[in-house]
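The structure appears right after this line, and notes come after that.
What you see is the complex with one protein chain gone and the rest in place.
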Amino acid sequence: MAITDIDRAAAEQLAAHCGIPNVARSSEEILADRTIEAVLICSSTNTHADLIVRAAQAGKHIFCEKPVDFDLAKVDSALAAVNNAGVKLQIGFNRRFDADFARARQSVTSGEIGKPHLLHIISRDPAPPPLSYIKVSGGIFLDMTIHDFDMARFLIGDEVEEVYTAATVLVDPEIGKLGDLDTSIITLRFRKGVIGTIDNSRKAAYGYDQRVEILGSDGAVATANCYPNQTVISTGSAIRRDLPFRFFMDRYTESFTNELRAFVQAVLEDRAAPVTGIDGRAALRLGLAARKSYDEHRPVQVQEIG
Amino acid sequence: MAITDIDRAAAEQLAAHCGIPNVARSSEEILADRTIEAVLICSSTNTHADLIVRAAQAGKHIFCEKPVDFDLAKVDSALAAVNNAGVKLQIGFNRRFDADFARARQSVTSGEIGKPHLLHIISRDPAPPPLSYIKVSGGIFLDMTIHDFDMARFLIGDEVEEVYTAATVLVDPEIGKLGDLDTSIITLRFRKGVIGTIDNSRKAAYGYDQRVEILGSDGAVATANCYPNQTVISTGSAIRRDLPFRFFMDRYTESFTNELRAFVQAVLEDRAAPVTGIDGRAALRLGLAARKSYDEHRPVQVQEIG
Amino acid sequence: MAITDIDRAAAEQLAAHCGIPNVARSSEEILADRTIEAVLICSSTNTHADLIVRAAQAGKHIFCEKPVDFDLAKVDSALAAVNNAGVKLQIGFNRRFDADFARARQSVTSGEIGKPHLLHIISRDPAPPPLSYIKVSGGIFLDMTIHDFDMARFLIGDEVEEVYTAATVLVDPEIGKLGDLDTSIITLRFRKGVIGTIDNSRKAAYGYDQRVEILGSDGAVATANCYPNQTVISTGSAIRRDLPFRFFMDRYTESFTNELRAFVQAVLEDRAAPVTGIDGRAALRLGLAARKSYDEHRPVQVQEIG
Partner (left out) sequence: MAITDIDRAAAEQLAAHCGIPNVARSSEEILADRTIEAVLICSSTNTHADLIVRAAQAGKHIFCEKPVDFDLAKVDSALAAVNNAGVKLQIGFNRRFDADFARARQSVTSGEIGKPHLLHIISRDPAPPPLSYIKVSGGIFLDMTIHDFDMARFLIGDEVEEVYTAATVLVDPEIGKLGDLDTSIITLRFRKGVIGTIDNSRKAAYGYDQRVEILGSDGAVATANCYPNQTVISTGSAIRRDLPFRFFMDRYTESFTNELRAFVQAVLEDRAAPVTGIDGRAALRLGLAARKSYDEHRPVQVQEIG
C-alpha cells in the first residue's frame, strides 16, 4: 500500500488496524521493489494514466480503477506504455464479475435466448454524490454511465457505433449549474443491429437500482435487484419487502472480490486479463460520444470520437 | 330461481334488476316444471339433504353447495336418492376449478414432479365471520376446512386414512366460548403414504390466503395468492404491492363460473359430474374425524367415522 | 350489429350462435334507427373516419377502435363532425382500463412516487402478424406503437414534444421489404421534462410482453406481465412457471369490458368520454413523428407534424 505524505499517519493507523503488514511511503517505493509483480491503482482518476505508464515501465502487471482518464490521448499513451512493456492491464469494470450480469451474458453466448435484438440497462444511484465530487467527476457519462457502456459491450459482445442522448436535470438544479446532468436515457446502436438503452438517474429513492434486460430472437433474460434478505412481510396495508442494497459496496461486494481474483489468476497463469485497456478506451469513447450527442442534439457516430 | 315467501318482494326486485326472467314462488314449483332439467341448490346447509332427495325424485340433475349436511346419515340418504333416481349430483367444491389448483393437480397427474410425498394447504380467511354465523356453521372443520379436505383429496388423488388435529383459539375468545376454534393445523396421512397439513386461520390481516404446495420425488409445485394487480411500488421505505384479493367472491370468481360450466356440460353431454356426492361425503367424514381428533387429543383413523 | 352483404350469411349465423337478437344489413340501417343512441365502430381502419362523420351527423354517440385514421386531415374532419354534432366520441385505447396500468397511473396522480422523471414502456407481440396484414397496417408506429403513445400520455399526464426513433428489422426481413420495421426504441421527451422510451418488437418468444415502469422523485412503479396461473414448478433443472398470456384477447380481456362499461356510463350519465378524439389525434401525431424521425435520422419536434 502506497500512501501520500499528507495522510500518512492516518493510513498507517488504518493499515495496522486491517493487518496490512507493509506500507510504502510512495508509489516509487513500490515500483522499485523487484519482489512486487503486480500493482493495483485505486487513486483519483487524474493520476491513473501517469501511474500506469510508470508501473508498465517498471514491469509491473496493472489493475487500474475505471476510468483510465477523461482524455483519449492520455489513455492511448498509457495503453502504448502497457503494450511496449508487455505487461497485463486490467480495468476495474467489476460488474462483469457480478453473478447476475455474468448470467445474462451467458444467456447470450449459450444461445439460450437466441440472437440479441434489444437491450436495456437501468443504472440508478440512490442519491447524488456531493457537488464537490460532481465537479471533478468528469460528468455523469464518464463517471456513472461508463460502467453501463462497458456492460452494454460486454452483454452484447459487439461494439456500439451510434449513440443518441436525451438527458436533463430533474434531481437537483445545482447539478445543472455545474454543467452536468442527472437524468438521462442514451440510445445505443450496435454494429450488428442490436438497439439498446441506458437509463441513468442520480436518485432512486428506494436504493441502488441495477438491472439489465435483453430480448433475443428466442427469448429474453432479465436480472433483478439484490436484497439483504428475501423476506416478505404481509400486513393489513401491503405485501412488502425491505429495500434492496443501498449502494455499490454492498451490491457489488462479490464482484469486487471476483475481479481481483481474476486479475491474480491472469497474472499467475500468464493469461490475458479479462477486461483490458481496450475496454477502458471503448467505454470512454462512448462517454465522450454521449456528451457530444447531448451537446449537439443529434445522433453521434462513435467513430466521430478519437 | 325459487324464493321463500318471507323475502319474496326483495327477491323479485333483485331478479328484475339482474334480468332473471322467471321467479318461482317455491321449490315445488321448480321441481314440478318438466321443462327444467337441472337445479342449483344454494340454500342454507340444513335444507340441502331434503332438497336433494326431492329434486332427485323429481328427476332433476343437481348442483348443490357444500356441505351436503353435517350429518353423515342424512348425506347417505340423499346420495341414495340420487343413485336411485339416476340423476347427476355435483357438489360445489369450486376450488377444483381454480386455475392454480388445477395446475397443481396437473403437475401430479402429468408426473412433472414425480410421486407426491408432502402436501401443505394454507387456507386463511381475512377475518372471522359474525358470531351468529359461527353458531350455525357446523364449526371450523365443517365450514371452512371442508374445502381444504376436498382440495387435499383432489390434489393427491388418494384417500386420507388418518388425521391429527392441533387447534386452538387465538383470534377471538368469543369463538371459543361457542365451542368452536379459529386456528388449526391438521395433519393428514394418505393411504399411499403421502403426509400433509392443512393450516387454517379465521384471520389473516393481509387478506384471503389460499395456497398449496406439494413436494414430489422429482420436484415441487407451489401456488401463490392472487392479486387485483401485478404492480410493484418502490419507495424510500419499502418495495411493496397492494393486498391480494380480499375474499372468496373476488379470489374464486373464475372458478365459480368454471364449476357451473362443467356441471352444465356434464348434463348436456351426459357425462359424470366432475365432483360428486362421494366427494362431498368424504370431505364431511374428514371434518368429523378432525373434530374427534381434537376432542380426544389423539390421531384418529378416518374409518372410525361413519 | 351491421354487416356487409358479402359475409351476411356467416354473420347471421354467428349472431344467432351468440344470441345477438338484431342484425342490420347495413350501417345506414343502424344510423337511421332512432332508438339507437350509440354505436361502436370496429370495422377496418380505412372506414373509421367516414363512419364517425356519418354517425355524428345521425346524432349517435360513438365508440371507435383505434386508430381513427392514418391521415391527420381526415381525423380532423371526423373530430369536427363530432364537435358540430355535440355527440361523444370515445377511442378504443383499452389499455387505460387495465388494472395494472391504471394502478401505475394512480401512483403518479396520488403522489406516491413523487414527480415522474423517467418512463419505460415495453410492448412486444408474441409473433408478427401475417405480411398481408403488415401491408395495410399503416406501419408498426401507427398499428402497434399507437397504443404505447397513448399509454405514455396517459401515464405521465403530459404531452410529448419530441421523439427520436431507433428502429430496424431483426425479426423478419420480409417485413423490411414492405418498408416496415419490426424492432424499435423510441425516445420521448415530454413538455415538463420527463424522458421515456417505448420498446417494441414484433416477436417475443415467451408471449405478449406488456409492461411499464416509471421512476419518480420519491420512488418507482413497475407493472409485471399477466399469467394464466400463479403456479411455480421446481424440478431438478429449473424453477419455472408457465408462459404469460399469449396475446391481447387474453391479456386485456378485462380492460375491453371496462372500456365499454366506461363508454356506456359516459353516455348514460352524460359525462365526458374518458378517452376522446383528441387522444386519438395526439397518438397518431406521435406515430407520424416517430416515422419521420426514423426516415430523417434525427430527433423530431412533434409540432413539425400537422
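Should a chain be cited, it is by its letter among A, B and C, assigned in written order, with residues numbered from 1 in that chain.
Heads up, the rule we're going with is that a residue touches a chain if its C-beta (ideal position, glycine included) is under 8 Å from a C-beta of that chain, and two chains touch if they have at least 3 such contacts.
No experiment lies behind these values; they were computed from the predicted model shown.
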Touch with the omitted chain, as defined above, among B:57, B:77, B:187 or B:253: B:187
Candidate in contact with the missing chain, chosen from C:243, C:282 or C:305: C:243
Given B:72, B:170 or B:260, the one touching the chain that is not displayed: B:170
Residue of B:11, B:75, B:220 or B:262 in touch with the missing chain, whole complex considered: B:220
Touch list for subunit C against the chain that is not drawn: 204-206, 234-244
Where the unshown chain meets subunit B, residue by residue: 114-115, 117-118, 120, 124, 164, 166-168, 170-171, 183-185, 187, 189, 193-197, 199, 201, 203-206, 209, 215-220, 297-299
For subunit A, the residues touching the chain missing from this view: 99-100, 102-104, 107, 112-113, 218-226, 228-236, 242
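What we mean here is this: only the chains that are shown with their structure count from here on.
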Geometric centre: closest chain by C-alpha means: C
Length of the line joining the C-alpha centres of subunit B and subunit C, rounded to whole Å: 41
Inter-centroid spacing, subunit B versus subunit A (mean Cα positions, whole Å): 57
Touching two or more other chains - residues of subunit C: 218-220
